[in-house]
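Only one protein chain is missing from this complex, and each of the others stays in its spot.
So that you can tell them apart, the chains are marked A and B in the order they are listed, and the count of residues begins at 1 in each.
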Amino acid sequence: MSKRKIVPIGPYHPLQEEPEFFKLIVEGERVVDLEVDIGYNHRGIEKLAEAKHWDQITFLVERICGICSTSHPFAYCLAVEDLLKIDIPERAHYIRMIIDELQRLHSHLLWLGLAGHFIGYNTIWMWAWKAREPILDMFELISGNRQNYAMMKIGGVRRDMKKEDYQVLRKTIKELYPTLQLFQKAIEDDPVIQTRTKGVGILKKEDALSIAVVGPTARASGVNIDVRRDDPYAFYDKLHWSVITCREGDIYAKVIVRILEMFESCSLIEQCLDKIPDGAIEAEVRDIPPGEGIGRVEAPRGECIHYIRSDGTNRPIRHKIRAPSFVNVASNLVTVPGYTISDAAITLAAVDPCYCCTERSAVFLKTGEKILTGDDLIKLSIQKTENLKKDYGL
Amino acid sequence: MIKDEVKNALKETIKEWETKSPKRIYLTIDKKHLLQTAKLFFSDLSMRLSTITGIDNEQNFELIYHFSCDKSGEIFNIRVFLEKNNPEIDSLTKLFRASDWVEREINEMLGVRFIGHPNLTHLLLDNDWPKDSYPLRKDYTNE
Partner (left out) sequence: MGLKEKILTKSLWVFHASIGSCNNCDIEILDCITPRFDIERFGIQLIGSIRHADAILVTGSLNRKALKRFKKVYAQAPKPCFVIAVGTCPCSRHMFKDSYNTVAALDEVIPVDVYIPGCPPKPEAMITGIVKLIDKINRR
């Protein structure tokens, strides 16, 4: 019954009285150890799910996380459909994929913006979030809301797409390509960003396998996994796309993986729009018989897995949820120690913890005197960038 | 086929084997065979522990270890049953780090003890949460 999402507080304003979310133990400038304290976001969703009807749970799980808000209902619907062993209409599969990939785009752009902010590049932040707005407009066009789209339903999707929307969506995706190319080039060409991110916060492949990280965090360390290819759902196995991996496992690898994934997402949406047939958008579902089901999707942060057990009544007797950040944040215990405090902000952010948890960090110096807050860590990080820029004469 | 490799390696330790859907296999074993089964899955067959589900049944506690075989897309679910009055089982942290947090969570939510876990403290609940109060148990009520 835990809700699987960590990090409750916005990048600026943690409850700073006792910022004890992450404790970094340092010697001089180097972080030697890290303790993590989570649970500030725990709302008891698994227990709540046992008291709700099957169709109410899609709305409940949507609010586990605001950023990947469609991954959870998607995985839940797949879990119930696994139990029921039903087929859903083709059109529903395509609409689900379009929503899923749009979500990946908005999530990666959001992360790119925040990561830029943490290393002192506020322009990246503003531009990435500005590029994100047309995607939110697409969500509003298709589902009626910028966030919390409520599109998934057991047996299909809740709303249909209008034919007029295809053109608008195509145009938005087409206009996104040059922006993504701009970001890619900006990051590849900037020596300061390279210095800040290459060789920093390395997650080695053996650690990645031992901690069982998922998503871009895993793929950046050479672990070639992606639920869309390994255990395909919807029609991902019928479209042409690539799984992006890197070998270095540092922050730069994580950035590159996410940027290249955005290109793949754009291509996937265009392919869906080419292939989407007419037809029904839902299969009729009456009762949920006794049984068990497991559903998983590739959320922007990695594998999101739901397990449900039914005893034939109209509520589940158990609903287990494991969001990707639950495993990915644990990798910070290996990636933050060994590097400097000014790198802590960007390293903690690099796993994309469904929102940046760095603001809740505290640093305890070995003598136990000064306490630095999350804001201080961000300032240190920005200061490092300024110093590097001077060194490079920029 | 991975399924056959698993069956051959585990032989009689498998008490029950169900294929609920093409890529979801459930096998029930005794809790004393957990470590060797997990070692087979992780070290020999390169599977990844996705998560562990803990369930409070009327007559016992049930733990399901969900191992993902990324090569084939199947999920192998190891089911173990624990006694209600003394729910304890070996911790998988001896083999890898993936089970660290999820075992802490099951410990605080259901009261299952994981033998050998280095740090079985609260993960999500507040530190001053009342002792012996386990939210995921069926007899738990909000006071």
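The working rule: contacts are C-beta pairs under 8 Å (C-beta built on N, C-alpha and C of every residue); 3 or more make two chains touch, one makes a residue touch a chain.
Everything numeric here is computed off the predicted structure, so don't read it as measured data.
Missing chain touches which shown chains?
Counted over the whole complex, the chain not pictured touches A, B.
Sort through A:L110, A:L239 or A:L388 and give me the one touching the missing partner chain.
A:L110
Using the document's definition of touch, tell me which of A:L24, A:I67, A:I95 or A:L203 contacts the absent chain.
Hidden-chain contact among the options goes to A:I67.
So one chain is hidden, and I want to know which residue out of A:F74, A:W129 or A:F326 touches that hidden chain in the complete assembly.
For the chain that is not drawn, the touching residue is A:W129.
At which residues does chain B meet the chain that is not included here?
These residues of chain B touch the chain that is not shown: 125-126, 135, 140, 142.
In the complete complex, the non-displayed chain touches which residues of chain A?
Contacting residues on chain A, toward the hidden partner: 5, 7-13, 15-18, 39-45, 47-48, 51, 59-60, 63-67, 69, 110, 125-126, 129-130, 133, 146-148, 354-355, 375.
Assume only the chains that are shown with their structure count from here on.
In angstrom, rounded to a whole number, how far apart do the mean CA points of chain A and chain B lie?
26
Please name which positions on chain B make contact with chain A in the complex.
Where chain B meets chain A, its residues are 20-21, 23-24, 26, 48-51, 53, 55, 64, 66, 68, 70-75, 77, 96-98, 100-102, 105, 109, 122-126, 135-136, 140.
In the complex of these two chains, what residues of chain A are touching chain B?
1-2, 38-39, 42, 44, 46-47, 82, 85, 207, 209-212, 225, 230-232, 291-294, 296, 303, 305, 307, 309, 317-318, 320, 322, 326-327, 330
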